[in-house]
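Could you have a look at this structure, given as structure tokens, before my questions?
Incomplete set of chains, arranged as in the complex.
Order of writing sets the chain letters: A and B. Residues in each chain are counted from 1.
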Amino acid sequence: MDSSLILQNVLTPPVLFFFLGTFAVAVRSDLEIPAPLPKLFSLYLLLAIGFKGGLELQKSGLGGPVIPTVSAAILMSLFIPILCFIVLRIKFNVFNSAAIAAAYGSISAVTFITAESFLENQNIAFDGFMVAALALMESPAIIVGLLLVKLLAPKAKDNRKEIKWRKIIHEAILNGSAYLLLGSLLIGFITATSNPSTVVKMQPFTGKLFYGAECFFLLDMGIVAAQRLPSLKKAGSFLIAFAIAMPLFNAFIGVLVARAISLEPGNALLFVVLCASASYLAVPAAMRMTVPEAKASYYISTTLGLTFPFNIVFGIPLYMGLVEKFIPPIS
Amino acid sequence: MKRLDLIFGERELDAMLTALEAAEVPGYTVMKHVTGRGPERIVSEDMEFTGLGANAHVIVFCELEVLERIKKNIKPLLSYYGGVAYFSEANPL
């Protein structure tokens, strides 16, 4: 594990702006990015990575490593929540366990973006089709989480046992962020096929602006993450340990799978980051609606207050170290 | 007449308005992007970009009989999802 890699990662604008945000909360500066500006950046980032991913997917086609990678990604997002659920049941009831498990089975798009920036800085190649994996890993964990609740929750008085598939699927793939990401991916794909000239015209917006907007958004993420810390204390040490150890373990499994399907180092890192990251957009939205019995502060504080910062600061370079150990570079 | 103040999670707004319409309210007013603290949860502005959303504050001016119907319709929602409801006297100007 290369500590200079961590330092190099920390000294990039996105991570530094993230720190600027957390530090603002720590020193009680009144810096704030009022609603709905963070929403603007979050919508923009989803639209832009989706669109760019669609372009790349069209370029690379659906052959080669695309199908195996995406399939592995979906399998991971089904398997990880079950694993997490088993661990969480040690301390939590079915509702809370399932909701937190769903969050860790799903992904964080901003962590993914930061990993892409990291790879670019390190001059390590990666493929655009990984965005398809990102998009397709968002929802399955939600379905697993809801199924766990339906199957294992104590029979409620009003007999809510019948599984409402329609509603589950709806929450899983039609929540705003998943929908926008998938939709933009599709639009990028279609456009690259039928109207390549328009792609160039999108480039200043979806491409050039991206890095700066990412920094601005991470400034806000820093503020929000730091504001989550107090409620994290209340969550207890088990959950705190979980929020660090589980991503590391998921990353480890991720590396083994990446090696098994022979991903190249860049793609492998992104795959690992998808496994290790946890959702604070799509999953909380879905859980709030379908499992209100779970305590929102548990899954929000851990994913946003701990796992997210850990991943973008230490996680990404650590996982890179892991990838370099386990996966032979392209010769 | 009565004035009813409802405060609850933004994500339940659609369900809540449907319940109000079912109670045949003469109208309602909605304020979103509202934050606060209840017995259990703290809702802060930053929640708006996470999937959770902030609170909504709904005001209904209506007759007592409508209020009774509203009560029947929204009590289950409030007890399942959380949120508060208070009413007081009000007179049309």
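Just so it is clear, a contact is a pair of C-beta atoms (placed from the backbone, for glycine too) under 8 Å apart; a residue touches a chain by one contact, two chains touch by 3 or more.
As the structure is a computational prediction, the values presented were derived from the model and not from experiment.
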Using the labels shown, and knowing each kind appears once here, what does the complete complex look like as a formula?
A x3, B x3
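Simple rule for what comes next: only the chains that are shown with their structure count from here on.
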Would you mind pulling out the distance in Å between where the CA atoms of chain A average out and where those of chain B do?
33
Inside the complex, what are the residues of chain B that reach chain A?
9, 11-12, 33, 40-42, 44-54, 80-82
In the complex, chain A touches chain B at residues 32, 34-36, 38-39, 42, 175, 177, 220, 223-224, 227, 231, 279-289, 292, 295-297, 300, 304
